[in-house]
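The complex appears here minus one protein chain, its other protein chains still in place.
Should a chain be cited, it is by its letter among A and B, assigned in written order, with residues numbered from 1 in that chain.
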Amino acid sequence: MNRRLSLFNVTSLVLGFAFLYLPILLLMIYSFNASRLVTVWGGFSTQWYGALFRNQALMEAAWVTLRIALLSASMATVLGTLAALALTRYGRFTGRTLFTGMIYAPMVMPEVITGLSLLLFFVAIDLDRGFWTVTLAHTTLTMCFVTVVVQSRLMTFDRSLEEAAMDLGAPPLRTFFAVTLPLIAPSIVAGFLLAFTLSLDDLVIASFNTGPGATTLPIKIYSQVRLGLSPEINAASTILIGLVTIGVISATLISKRSVMRSQRNAH
Amino acid sequence: MKEHSLTKRLSSALVPAVPYLWLGVFFLVPFLIVLKISLSDTAVAQPPYRPVFEWSDIAAFFSGLDLENFALLAEDDLYLRATLSSVRIAAISTVLLLLVGFPIAYGMARAPERHRSLLVALVILPFWTSFLIRIYAWIAILKPEGLLTQALMGLGLTSDPIEILNTEWAVYIGIVYAYLPFMVLPLYATLEKMDDTLLEAALDLGSTPWRSFWTITVPLAMPGIIAGSLLCFIPAVGEFVIPDLLGGSETLMIGRQLWSEFFSNRDWPLASAVAILLLIILVIPIVIYRDVEARRVETRP
Partner (left out) sequence: MRRTFAPWTDPDAKPLIRFENVTKRFGDAMAVDHLSLDIFQGEFFCLLGPSGCGKTTLMRMLAGFEMPTEGRITLAGQDLSGVPPYRRPVNMMFQSYALFPHMSVEKNIAFGLKQDGMPKAEIADRVGEMLRLVQLEKLAKRYPSQLSGGQRQRVALARALAKKPKVLLLDEPLGALDKKLREETQFELMDIQHELGMTFVVVTHDQEEAMTMADRIAVMDHGRIVQVADPGEIYEQPKTRFIAEFVGDVNILEGHVMGQESGLWRVKTASAEVPLTIDDPDEVLHSGQAVAIAVRPEKMTIQREKPGPEAVNVLTGEVWDIGYLGDWTVYRVRLATGEILRVTRANVSRFVESPIDWDEQVYITFAPGAAVILAE
């Protein structure tokens, strides 16, 4: 109750956050650089944003990435929520240890392994690589993250609410849709957003599993970065960061409001 | 809640069955295939691609297995050096992450309660922005005539451009930067839960603040320290993007090796063997992590 911030605490927070944010800030500032040289300031200009939108290949990659992310995040949300329910509500079913292992392993395993193994699998079953293989790969990876997010909410869930619903005559399935689902909805939304971002962001797994016509934005950016710095990439990054920031802030506000509303209802 | 009707039991069995099957097909089976290919002859899986799984001939499947690829890994000390170097770089990065992350997490846990959720959001926010972009941002900073050199020269601290990009130091900076949220959040979670009166009790019993930190705070933060360290160490060992973009050509890392075996040399069996090797190195930390994490989630109040 009497926690106090010492000078040391404040200093480490300030330095820590400066370390986290300064590189991103510099990147964004230099996207407005008139000079082609990324590290030399040549005056303010928005020309790279124009160039970016005229870059057909980049725009196409962005569109593909978005579609993959939406689709894989939706599937991952359904699968992850089911997995979270299985882990919290089904007690000790057969093969539970293997199941939790398969949930936690992809989250920490180096992406190169996941990417390679999925590719070899797709080759083995003779599935042409492209849009669908990347989507399936992303679904598999991100459903594990959704599981953990939803599971942690289900752990703190007051079971007596469900019992009350059933006591009042709601059968299990209706109880789930009328009571459980609305209450865990914020965590499901959070899981979806997490899955969506991870898919947008992924380079390694997509590189292994992509095929003709399914070049994602990270793959495109990566190949350009390898050739050297380009202000166009700065501009693209700035737009992405801006979108993500707006998304995260609005998601936070929505969940905060829903938390406040549920608290108000609780009292 | 007892249901005896068969349809209901079946429908409730679907809940675990669907994700279970999915992971079985898209995680476990691919894994076994990697293992199989790592044990097969180079020629079999060499592009042009053809399915290597011959369901009909199981005997041939087993007789075709050999350890040639692993023998190759053992012969060429490139792989051994890459492995050792990966583990070393990941270990040093993890220590650096602890040193950088602990003071931040501690400061967050000590901050007034009304500010804490904002601080957590600020730590998470960079994580939501692209990993690739965040690493890219450092290239401009660490380049020989980059922003860091410019800043230091402007302050008169150095007159020569400093060489950080394409060295191991750049890799450390990149890993610490990219993985910092994964270290800070588990640490913060344990530190925030810690009962302050325990520290007061230690002070009251004659322990100085510095000693109390080591005898009380650190042992009680151990679950967070372990979770955070594993969460950083494991993927760092197999990291590809950071050494590729920030490290020089002499920065050896196993993930990068796997990538080049696969994409440049097109030797899939050897790439699979490298993947298996990487997995063997990581299997113990991954199992520990799974245990720690499963326990942490399931014992949460």
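A few comments on the model shown:
Everything that follows uses one rule, which is that contacts are C-beta pairs under 8 Å (C-beta built on N, C-alpha and C of every residue); 3 or more make two chains touch, one makes a residue touch a chain.
None of these values were measured; they are calculated from a predicted model.
Although it is left out of the displayed model, the omitted chain contacts the following shown chains in the full complex: B. Residue B:Glu200 is the one among B:Asp77, B:Glu145 or B:Glu200 that touches the chain not shown. Only one of B:Ile141, B:Ile216 or B:Met253 touches the absent chain when the whole complex is considered: B:Ile216. In the full complex, chain B touches the omitted chain through residues 195, 197-198, 200-209, 211, 215-216, 219-220, 222.
As a convention for this text, only the chains that are shown with their structure count from here on.
Separating the CA-averaged centres of chain A and chain B is a span of 16 Å.
In the complex of the two chains, the chain A residues touching chain B come out as 1-6, 8-10, 12-13, 16-17, 19-21, 23-24, 26-27, 30, 38-39, 79-80, 82-83, 85-86, 89-90, 93, 95, 99-106, 108-113, 116-118, 120-121, 123-126, 136-137, 139-140, 143, 147-148, 151-152, 155-156, 166, 172, 197, 200-201, 203-204, 207-208, 218, 221-222, 225-226, 229, 233, 237, 240-241, 244-245, 247-248, 252. Taken in their complex, chain B has these residues touching chain A: 1, 3, 15-16, 18-20, 22-24, 26-31, 33-34, 37, 49, 51-53, 100, 103-104, 106-112, 119, 121-126, 128-134, 136-141, 143, 145-147, 150, 177, 180, 184, 196, 230-231, 234-235, 237-241, 244-245, 255, 258-259, 262-263, 268, 271-272, 275, 278-279, 282, 286, 289-290, 293-294, 297-298, 300-301.
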